[in-house]
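The complex appears here minus one protein chain, its other protein chains still in place.
Moving on, here comes chain A:
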């Protein structure tokens, strides 16, 4: 059928990765491989306090004893942890650029290609960008505007220096170092990432954003993000990723920790389009991310929205621990896999407080020879009186060589909790197409219409700033993109 062919071509189009280029910049790099010395090297480079080094070493020693997690439905050769660099900073980290003028023009050029509105589009986009280039934050913009309202938005290394009490209090409090092997590795060797603190009662005046980009060859990137929303505050955080084309698999093990206190809200949106490998599955990023938010306070809320289109392997479960009474957790996800991509993604909603609510909407689209799995846990503890969960997972298959899987775990220990879970798997039905065609809509438009409808619930959750990028990436799933 013509429309199906078109659709497949569209999916293929997405695969032709336009951000595949490598910028040649001298890096100061730790020796290849992982050992206690590497950990000490990173810590020393960052001039870290003793307690953080201790934490890193503890994590490293624990990491050595942990087995590889094997429960996810993904397959890849064993990772050689010694065949990677764990620290690489752009040239002269001791002499960091004071303003954009001092930034290496080549770096700016890279951003230009990526379309990051770092310079001229600063105000226009209304987005503060903390651009992470490999492992060290190069420039942080809009700081002034944020400082006026007391928002702290900086790299985590800077936060360690300037706000050690906050970092020490919250770092690892949501994702302890022994949580899983990948998180443990991150705890030992994390190099940089973002730190956000929104003070009491402040509604962050703009959407905060970080663009990540893996650059130096063979460098796994280990970001660490920590966002704290104090009582009554609100922040919307955007995360987007692109990575250059290469043939070797790159390990990426990030940790994101979110904390909301009473009446606070964090909205965390991700568009992930890292290099997925070529058509035969060669190369591509291993994206093993631990993202978790804790709704510590009453009436607090954490909302995760993700559009996952890249990476050879995605292993990612943004979760919410709903501790505070009346707290709310949300998870909206679109995962698109093509060629040989494998995605095992989902969420965990742990209901601990009374009247806690959670909502999960996951849409998976598989094409080519890819596999996409939704894996989610909803757990209602005995004390979570009146808890409520609604889960909907839908999968769409394009082509007969791909796979779509749904693995929900539903555990309830409270009679006053109500849980509902629904999942469907289908392809675009002939009836739907026929119905549209009958009304004079072209086949291509009909497919676009149906796919658009399929993803809409999640797309609507994305902030405006991401809508354009998401539109490009999802491609097939939006109006007018087919035909």
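Please note the rule applied: a contact is a pair of C-beta atoms (placed from the backbone, for glycine too) under 8 Å apart; a residue touches a chain by one contact, two chains touch by 3 or more; residues count from 1.
We adopt the following convention: contacts and distances are computed from a predicted model.
Visitor: Have a look at "Glycosyltransferase family 2 protein", "Sugar phosphate isomerase", "Fe-S cluster assembly protein SufD" or "Nitrous oxide reductase family maturation protein NosD" and point out the UniProt protein name belonging to the hidden chain.
Guide: Looking only at the record, the undisplayed chain corresponds to "Fe-S cluster assembly protein SufD".
Visitor: Which of these touches the unseen chain: A:198, A:419, A:436 or A:455?
Guide: Considering all chains, including the one not shown, the answer is A:419.
Visitor: When the complex is taken as a whole, what residues of chain A touch the one chain not shown?
Guide: 71, 380, 382, 395, 397-427
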